[in-house]
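Here the structure is laid out as structure tokens; the discussion comes afterwards.
Only one protein chain is missing; all other protein chains are in place.
As written, the chain order gives the labels A, B and C, with residue 1 at the start of each chain.
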Amino acid sequence: MILFQSDYTEGACPEIMHRLIETNMEQTPGYSEDVHCLRAAKLIQEACQAPESKVHFLVGGTQTNMTVIGAALRPYQGVLSAESGHIHVHETGAVESLGYKILSLPAVDGKIKAVQIDEACTLHKNDDSFEHMVQPKMVYLSQPTELGTLYTKQELEEIRNVCDKHELYLFIDGARLGYGLMAKGNDVDLPSMARLTDVFYIGGTKVGALFGEAVVISNPVLQKDFRYMIKQRGGMLAKGRLLGIQFETLFEDNLYEKVSKHAIDLADKLREAFVKKGYPFLVENTTNQIFPIIEDTKLEELAKTFGFCYQQRVDESRSAVRFCTSWATKEENVDALIQAL
Amino acid sequence: MILFQSDYTEGACPEIMHRLIETNMEQTPGYSEDVHCLRAAKLIQEACQAPESKVHFLVGGTQTNMTVIGAALRPYQGVLSAESGHIHVHETGAVESLGYKILSLPAVDGKIKAVQIDEACTLHKNDDSFEHMVQPKMVYLSQPTELGTLYTKQELEEIRNVCDKHELYLFIDGARLGYGLMAKGNDVDLPSMARLTDVFYIGGTKVGALFGEAVVISNPVLQKDFRYMIKQRGGMLAKGRLLGIQFETLFEDNLYEKVSKHAIDLADKLREAFVKKGYPFLVENTTNQIFPIIEDTKLEELAKTFGFCYQQRVDESRSAVRFCTSWATKEENVDALIQAL
Amino acid sequence: MILFQSDYTEGACPEIMHRLIETNMEQTPGYSEDVHCLRAAKLIQEACQAPESKVHFLVGGTQTNMTVIGAALRPYQGVLSAESGHIHVHETGAVESLGYKILSLPAVDGKIKAVQIDEACTLHKNDDSFEHMVQPKMVYLSQPTELGTLYTKQELEEIRNVCDKHELYLFIDGARLGYGLMAKGNDVDLPSMARLTDVFYIGGTKVGALFGEAVVISNPVLQKDFRYMIKQRGGMLAKGRLLGIQFETLFEDNLYEKVSKHAIDLADKLREAFVKKGYPFLVENTTNQIFPIIEDTKLEELAKTFGFCYQQRVDESRSAVRFCTSWATKEENVDALIQAL
Partner (left out) sequence: MILFQSDYTEGACPEIMHRLIETNMEQTPGYSEDVHCLRAAKLIQEACQAPESKVHFLVGGTQTNMTVIGAALRPYQGVLSAESGHIHVHETGAVESLGYKILSLPAVDGKIKAVQIDEACTLHKNDDSFEHMVQPKMVYLSQPTELGTLYTKQELEEIRNVCDKHELYLFIDGARLGYGLMAKGNDVDLPSMARLTDVFYIGGTKVGALFGEAVVISNPVLQKDFRYMIKQRGGMLAKGRLLGIQFETLFEDNLYEKVSKHAIDLADKLREAFVKKGYPFLVENTTNQIFPIIEDTKLEELAKTFGFCYQQRVDESRSAVRFCTSWATKEENVDALIQAL
């Protein structure tokens, strides 16, 4: 079987594995208070051109989302998210488990618009019984989105403005950020992310690392006491250096970009093949997740050799599915898949 | 000003006030362990033909909803509710504040259908990543709904069946139950409520009492340790007898039905007047809340003399508003409003 | 049976019952946005000489404690309390149910000292793994305490100073405040309470009202959005005017002080009788709760006629019990008890 179902089917890129071996018997203090975390944070601040930001390392995405959101909201405040947002659909209610309501907004292509945020906040403020409703206080986006689409810099600027207007925090989930950065047509770089958000994170788990997400906090209000929040949420890794070492490696010599570009190149190749064979897409995008619409009979055949994700039924005979490439995808496997199409 | 904006603009019906005065200097133990609560519970069990049920008294609706839902769900489970459900919209995220996600379903007239529940549960079970999503475990309805509509006995039977199929609890919020019981065409009585639900409550606050909701729990699983839950949620009234005395009074000599019927009669009179004057309704119903669609200019004029609730904009020149009658509404005030129309 | 087991065995003082009857058919908006609540708040601000404070009305003590504490703390912060504090022992973990740890301090007579608070905070700050421990952020006291003892103004000043030093909020639970205000030797008046605390409350449930606690918030940080917190915690009474009317009545013509004094006078009479008969006390105090140590055989005899609370075993043959007087206690009943001793 050749697996395309997700971008976390392998371990980590060889550079990281090498560094883990190399540093294995070093003695360091625990809980990310070691030289590797320090250096990784510095490299990320530089890449983001955000020397005042604080960088923290967590193990996984759900953990990161709940820690960040919990650090930002008071109990009666909520977070605006696309209906398809990861926190709303695929985290077993982790955000609600902390006591916070997710205020969902429709989003056909996985993206929400500044105007939707504006309307939601305006409606809330103008309602007579506003204290009987959850107060919007944060916007949660992901870049790329669950459907692999990307916000443009212009769109993010508009969202930032509406956040300022209504005193909302802007939080961007970058679990697959690398694949967004390297996608064709993308104009949102790391410094823009740091400038436009109050907090965002750079995903490692799906982009070359064994695990790990680097949270970049620009807003000083959210920086305060963040380590308490990490510890309370069970996110403070005893051997925190493992996170430091991985991100240190990813942010030396542009490794993060390199491994991301590898995935994008192969995704583009695969995407092109789908187009050529006449398969339409559930949604158009330029990142590492591809959502072709394929006949069920063909899917059955492909499933004998290839792993992919079922997304949704499109009509009686066809379904949309998901194929992912990653830093680890082998070109020969993509070729085999193209062949099988 | 004459207020029609809600059904809680006055105190309590005279019979209750009389009994409160009469019993004022009686000495009783606290926390609803007194003879009045005991007797009120017995009267309610009888009215519901549910001798095995447990009856508890709480102060208000939000408190009751959060206590019941919190008693039923494990942390990763959620409650299915109409999008317009009170818990989803107007309780400042009280259910989420306890850690539970509300899984909302579209509901044009405030009602959800058995088939929607079935689909939601089936989708959950069939999903590959079902453990990454909140598990549906309870259905929350209100009777009457937020829009004053009513479930028929047939509809509740169907919902009960689908709850059994998927091992869901059925919980009905009866904050305005009296007005449902007495509405024209209603075929759901108290024994049906007790038989078809795992737990429901009989609203006092909006139906003749100063405050108070009587929770009727049929399912033994939910009966266990319920008083711990009440206490922890801040719902255990020190002078619990106040709740007992009020419900004792409401369930003697059919007072609950009588005061409800008064509201319905006046609502029907008012409803008829709207029809005669040619005002359409946002939604058709037969209970004590009426949602006429009226020109904004006319509303401005009415607002000088009458209190009502803004519901939603319908088109450029008209809005839907809400007028409520209650146990306390005076016929002369209804007449004055009809006159003003 | 004559009940001395608590100070909430009767309804409300006649003045309140009278006003409830009188205002019963007035139409008012809900949720404490009525003229009675407005006036009650103003009377309390005046009594506290705190025109900038915000006054809110809640139904009961547990609800008030959890709402106030939840409004003040971030998730990783905790509240310092006496080991015997009501929130730590007798609220079924309501504070923890919101996610907050209670950091308990030993307190022989129910009181904690400024120096204990100082030590706890200093230890926290100096610990290497401070982020692995809950951060102290609030001090919770009650006046009178669970054991009926009182803080002196000097003690509260010291506690205020140490709160300032460590940036802690000071919150005083005044569920029985009236009985403290009127106790012999007390030097803490309402203006001192408002000046020295960030937030405190004036108990109605145990001091003349049917129910109700008036929260006085001096600190603007805690004032913000407090009504959202009340609603979310299920504490926003639909007919909020019931709270307004009661506190309006209690704060006109010094009724709150008068009914409190009645209880204290009778408590003093009873206390004196215990002393005369040679019964020692578990703890010395001057408020409405008396904790005599009595032989078990004698208690058995008393229990035939009088209700009282078991407090704790003292030695093989004797136990400490609690007798309470209240605004409603009849002198003849106190005399009967004295006779029976």
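Assume contacts are C-beta pairs under 8 Å (C-beta built on N, C-alpha and C of every residue); 3 or more make two chains touch, one makes a residue touch a chain.
Every value quoted in this text rests on a predicted model; they were computed, and no experiment measured them.
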*Could you tell me which of the visible chains the hidden chain touches?*
A, B, C
*Decide which residue listed in C:Y31, C:Y76, C:F274 or C:F306 touches the omitted chain of the complex.*
C:Y76
*Of A:A120, A:M236 or A:L250, which one is in contact with the hidden chain?*
A:M236
*Which one, C:E15, C:E96, C:D265 or C:D296, makes contact with the chain that was left out?*
C:E96
*Sort through A:G11, A:P191 or A:P220 and give me the one touching the missing partner chain.*
A:G11
_On chain C, residues whose C-beta touches the chain left out of the figure_ = 75-76, 78, 89-93, 96-101, 128-129, 131-134, 309-310
_Interface with the unshown chain - residue positions in chain A_ = 1-3, 5-6, 8-12, 14, 17, 20-21, 23-30, 59-64, 66-67, 91-94, 97-98, 205-206, 210-211, 228, 231-239, 242, 307, 328
*asked:* Please output the residues of chain B touching the missing chain, sorted low to high.
replied: 31, 70, 74-76, 98-99, 131-132, 135, 225, 227-229, 231-232, 236
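Convention: only the chains that are shown with their structure count from here on.
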*Same or different for chain B and chain C, where same means more than half of the interface numbers show up on both copies?*
same
*So how far apart, in whole Å, are chain A and chain B when each is placed at the average of its C-alpha atoms?*
42
*Calculate how many whole Å lie between the centre of chain A and the centre of chain C, each centre taken as the average of the chain's C-alpha atoms.*
49
*In whole angstrom, what separates the CA-based centres of chain B and chain C?*
33
*Among the residues of chain A, which ones contact at least 2 other chains?*
75-76, 98-99, 131-132
